[in-house]
Every structure is written in structure tokens, then in C-alpha cells.
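What follows is part of the complex, with its chains left where they were.
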Amino acid sequence: MAETPKLDELVDVDAGTISREIFVNEEIYRQEQERIFARAWLLVGFESQIPQPGDFVASSMGEESVILCRDRAGAVHVFLNSCRHRGMKVCRYDEGNTREFLCPYHGWSYATDGTLVGVPHQKDAYGAQLDRSRWGLVEAPRMCRYKGTVWASWDPAAPPFLDYLGGYALYLDLLLDAWDGREGGAEAIGGVHKWLVPCNWKFPAENFSGDRYHGVSHRSVDMVGIGPSGKGRRDMQERNEARSLDVTFPDLGHSMIAFLRPPDAPLAPAYQDSPAVGEYFRYCEEERRRRRGAHWRLFGGPGTVFPNASPLARQPRTIAVWHPRGPHQTEVWRWYLVDADAPVAVKDFLRHYYIRYSGPAGLTEQDDMENWGYAHAASRGTVARRHPYNYEMGLGRATRGFEDHGLALPGRIADIVPGTASENNQRGFYTRWRQLMGAASWAELA
Amino acid sequence: MSVEAHLAELLLQREIEAFLYREAELLDERRFEEWLALFTEDARYWMPIRRNAPSDAPERERTREGVDVNWFDEGKDTLSRRVAQVRTGVHWAEEPPSRTCHMVTNVQIVRTDGDEAAVKSRFLLYRNRVETETDVLVGKREDTLRRIAGQWRIARRMILLDQSVLLVKNLTFFI
């Protein structure tokens, strides 16, 4: 199941067909753990979660528990949450502040920088035997802080994070930069949504990569109206006036739904449920136009940083991680973002909107979970697995070197009729998936 | 205490138990509009996220109402939209409808103050849908009930679900 030729039969992005096997097959799942999750850059958390020396939060990389920690000297680390002696989970708290991680089984203790500092009876029991320097917590060899987010990889040979992001940084920044155009400035609201969904991790990952097509999933919300102006899911005018771009980087695996407004577009009415909030965004947009030059025109929607981190740049502004929990289950972690400098009233307004939209209690995403779960379940059978999924939408209609009124945008871009859709981004996602699954090392991919 | 006083106590307990059982009945019979009518206009509906915190740092144990991201942190308007969504007939997560059962136990009136009563109860919510999909949620509720025109209403509900990672895929029901 796992040899390269077989994979080529399973994933044919040029023909627009992908076998259901890659979603339900145990062996392929096992290989994903080795070749994707033990190798790629994964989102671990936010610096704002660990402001002080000694602060830590539990997080997850692929199937495994990790500790995101700021050491006493202020340096940030990502550790495998398992003692080197007999593997005990050294940290069973979700967050806290500590001087050390004490293993409750035999009492080995690790400093916040991961070094093994305490070994009961070391002299009498181990004598010269134990070389403590070789038995500190397993640290992710690659870690990168980017505009308040923290990313890590288990593979020393992984490319630098910025190379890994490549041209996609421009789009990820649409989430992480302040709406007034300043660099960074986003912060995560306290509280992380964590829940289990009975589907393979790739269902949400590909959906967020750029599924404009599942409007029927959310028809009930469009009828009821939960948006910031009381209607639909979000404020649509700025989207409707804009060019709709599905952006993907097939050789990186990252994608985003983006929008490019006309050079002369006036401010679009938004956040009309709250004058104060409307005013805030009006002000921000002015600032943004001033600071960003032509780039003010660009804003983002949902996307996916390969393999499993999915920003949603605005309305609502969130980032999710799809942790694999076996081929048939995914644990979702979801952070919600606001401009750190926004007034409390704005933050509160957005928080309410985010919660009613997103997550297991979100009117919108409840139906996504239902669809992902039963799509997965209905794809497990012997006969079902003989019938590939269809990814033909917009095949061959994307271009590189997109430009509009002198503004060039990176990536392979499908410029679509507003209100319609393309599977340009999903094909990009699986192009990269296929590359990593087939390569024995990062070197092979270079 | 006088017979009347004793009786009053018993009647209040009975009234409130009956109210909570009636609420459960409305929910499980999917009579959501009648259920909504049990809430005051200024009602608060809050369900925090639970965290694993050291026993000596209980303040970290749950997310804060009105400040953090919670599972629910809303008023009657949002509750009404949830009900409206179920009624669209295209809310796929509830099509076909889930079979739910709200078991309510341990009803405690912890405080009464004029027309308000602070009430604690425990719930076990069983959900089964489609073929074999089954969820069980267990926890506590802390309600503030208010008597308006002789009828009890829910002015505030705090739901303490005994889970940290939510073990169900969605929360398309009310607790």
C-alpha cells in the first residue's frame, strides 16, 4: 500500500481523481506519521500563551503530546512530553508556570530548558554510568517563532521555516498582521477549543485549504443569520466587490482563499450590529490603506499551511490545527484571534461572533463536522474504496504570475467567478502530500 | 417551623423539580420554541471550557465568562438563532434529528431571594443518532431561576461539563 508506484495510482491530481484509500487505509496513515508529521513544520501555539519565564502549555504535534515552554532565561522550547527513563508523561497539566518538570514515576526532573537536572540517588545508583547530557527531554530540533505563533519540526533536515512558508507568508500575514496594517499585532483570546471529530485529518485540512463550494452545508446559517451585521455568515459586500482568488503553492502544499478589492473600492459597510466596531474597522482600514500601499486591497479567507494548520484570516479570524488521532479520528484545536490593541468592546463583540460561528457549538461548523464524519464513514467500505473522489473542478484553469492593476501575487492562482468555486487549492494540497509521502528525506525533495 | 412553612419548602422544591423535568421534556420532544420561552429576555447561557490545572491553581481550571473563549457564552438572541436553525430543515447536523435524553438529578435549591432561586442540578445527556452514533455528556448545571408572573423562568444557566477535550463532534443540542 505504501510503495511509491501505488501512491501514484491513488493520487492523480492532473486527472482530478484521488482514491478514498488515502483517507481510510491504516498503512497509509502510519506512513503519514513518519513522512509528514514527523517531518513537516507544525503549529505548536502562541507566544502569548507563555509570556513569563517558566510558563508552559501542553500542545500536540501529530499524535504526540508536547510541551511548549519558556525557560527561566526566556528562551522558547518544544519538548516531547515523555520522560527519557520509562516514558512517563512528565506534564499532565494544560498550562502553568514551573521551575522544573518532575516525573512522577521515579523522580527524574528536567529544567525548563529540557536538561535533566535531577536524578534521585544518581551517585549511588548510577555512578559514572548515566550521562545526563544525553538524557534530557527530547526537544524538537527545529523551532521558529513567527509573528506570535510558534512552529516546530522533528526533522533536523527540514528547510528553514521561512523557506517552508515561501511565498505563502504574504497570505498567512493576512491573519497575523493587525488589520490596521502593522506587522504582527494579533493575539489569541484565552481559551482553546479542543474536540474530537470522527474523520480523517485531511477532510478538514482540504476543506479549509479552499472549499468555497460547500455553501449548501451552511444554508441553514445563511437563512438564520449570525454575521456581524446580523445577516448571513459574514459581511459580504467587500467580498462581492473583490476578485475571488484561490491561491495554492503545489510544491509547498499551502493554500488560501483570497480576495482582491478594486483599487478604487470605497470602504464597504460591515459590523453594522455595532457602531463602535464598525468605526474601529473603518479606522483600521484607512490606516491599512495608508500603510500597505496597493496591498491594502488583499484580504484572506480560509487556508491551510501544509499539512494541518488552517488559518481563517477574517470573519471569523481563527487558526485551527487538525491533529491526527488514528486514520478515523481527528482532534481539533482552535485559537481565536483579535488585534491586541483593539478596544475591549471590539474584542468582546468579535469573541461572541467567533463562538457562535466556529467550533463544535458554532452554528456554521456543526454542519461541517456532520459532513466530514459521514463522508469518512461512507468511504471505508470495500466497494466505496474502488471509487475515487472527484477533484476536477477548475482543472487547468489556474495561472502563475497573477497580476491586477500592477499588483502581482505569488502562487498558482485560480481567478474564479465570484460565488463559484474551484478545487485548485485541494489539488495543490495533495500534490505536496504526494511529494512528501513519496520522498525518503527532505534532501530528495530539494 | 410551622406546618405552612414546611409545606412551602416542600412545594418550592417540587415546583422547581417539576420545572426542570418539564424543561427536559420540551428539549427531548424538540419543542424548542416552548423551551426558549422558559428563558428571561436577559438570560445568560454559559458553558466554560475545563482545563487540567494543578490542584493548587484552581483559577486556571475553567475559562472565564465574558472574557475567554467558552463553549457557550451567550444570551437569548443567539439561543433563538440556534432554534431557528434547527427549524430550517437543512441543518444537516440534526437531519435526521438526534434522539436525546436529558436525565436530571441532584436538584438542590442553594439560595432563594425574593423571586429568585439559585438551583444546582446534575445532568446526563444521552444522544444517539442515525445508526450507531452515540454520545454521553455528564456534568452540573447552576441556574438562577426567576419567578415572573407566577411562572419560573431561567435567568442564568452555567453548565459545567465534566470534560476537557470535548468528546463529541458537535453541540447541536441544548443542556
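In this document, chain identifiers A and B correspond to the written order of the chains, with residue numbering beginning at 1 in each.
Convention: a contact is a pair of C-beta atoms (placed from the backbone, for glycine too) under 8 Å apart; a residue touches a chain by one contact, two chains touch by 3 or more.
As the structure is a prediction and not an experimental result, all values here were calculated from the model.
Taken over the complete complex, the protein chains occur as A x3, B x3.
Here, only the chains that are shown with their structure count from here on.
Measuring from the averaged C-alpha position of chain A to that of chain B gives a distance of 33 Å. If you check the complex, the residues on chain A that touch chain B are 58, 92-96, 189-198, 216-217, 219-221, 223-226, 331, 336, 348, 351-352, 354-356, 359-361, 363, 365-367, 369-371, 373-374. Only residues 47, 49, 51-54, 57, 60, 63-64, 66-74, 78, 81-82, 84-85, 88, 90-93, 130, 164-172 of chain B touch chain A when the two sit together in their complex.
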